[in-house]
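Taking it in order: structure first as structure tokens, then the write-up.
All protein chains but one are shown at their positions in the complex.
== chain A ==
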Amino acid sequence: MADRVRMRGVTIHRPIIYGNTAVVLTPEEKALLPPNKQEHTHRWTVAVRSAASVPDSDIVGGADDLSYFIKRVSFKLHDTYQNPNRNVDKPPFEVSETGWGEFEVTIRISFITEAGEKTVSVFHHLKLHPWSLLVNPGELADPNPEAAAKLGPVHSWQYDEIVFNDPFQSFYNILIAHPPTPLPKHKRRPVPFHTSNPGSLEASKGGTPEFTLEMEKEEGERLEAAKRKVVAEQEKWRGILIEKEKELEKLQKMLLTEQA
């Protein structure tokens, strides 16, 4: 079958994001909760979306419909939830729930049959409480709901890329029929906060965040700056090493003459 021919030497990826958004429940909403969920404090949505956002929307990512290559996304919630395995077979690939605690969500992504690929899974730590608590823990030991509600929705998203190696011709054709919306070049909205870049906390405040190419560039620059520092340090230490080696050689020569 001609379609089952692999495109050798081709690596094609699709940028995605996964993560969650959480908001504090208002007292009215809380009153509507069934009795067994009375202690729930947050409403959250965990989702897998395309990385680029629709302009002027309050949703992070999701500019493209990923169902052209994703068949199913299953979210494994905490065991205390009713039927914790939630399978989502059509977009949007997301699960909304209420809850009171943070936990690890296992996200399993299966691809359409044309891909001929196995399911992949990834973990996401469901984030309910504001990031500022994490960065300066002294601020609020016990998150009080009023203050947290004031800070607005909590966003926790991880950018990632799903990489296909040597795709089948048919799958390749499907993929290239759906080019991903490129990420905006410049920052238009707040930066999605990430624990790997604590400095982005300020930039992450004030609205729905959006992933941009600028973030990639910024991170690349941070890595390069760090490398320059490391290399400078390395030069210094190499100098010290060479000095020391010379000293050692001298000492050994002295030893030689002493023994002779």
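Operating definition for what follows: contacts are C-beta pairs under 8 Å (C-beta built on N, C-alpha and C of every residue); 3 or more make two chains touch, one makes a residue touch a chain; residues count from 1.
Throughout what follows, contacts and distances are computed from a predicted model.
*Asks:* Match the chain absent from this complex view to the correct UniProt protein name in "SWR1-complex protein 4", "Transcription factor", "Ras-related protein Rab-24-like isoform X1" or "Peflin".
*Replies:* The chain we cannot see is recorded in UniProt as "SWR1-complex protein 4".
*Asks:* Taking the entire complex into account, which one of A:Ile12, A:Val54, A:Val88 or A:Leu151 touches the absent chain?
*Replies:* Here the residue in touch with the unshown chain is A:Ile12.
*Asks:* Given the full complex, what residues of chain A touch the hidden partner chain?
*Replies:* 6, 8-15, 111, 115, 117-118, 120, 122, 158-166, 175-176, 179-180, 182, 194-198, 200, 211, 215-216, 219-220, 222-224, 226-234, 237-242, 244-245, 247-249, 251-256, 258-259
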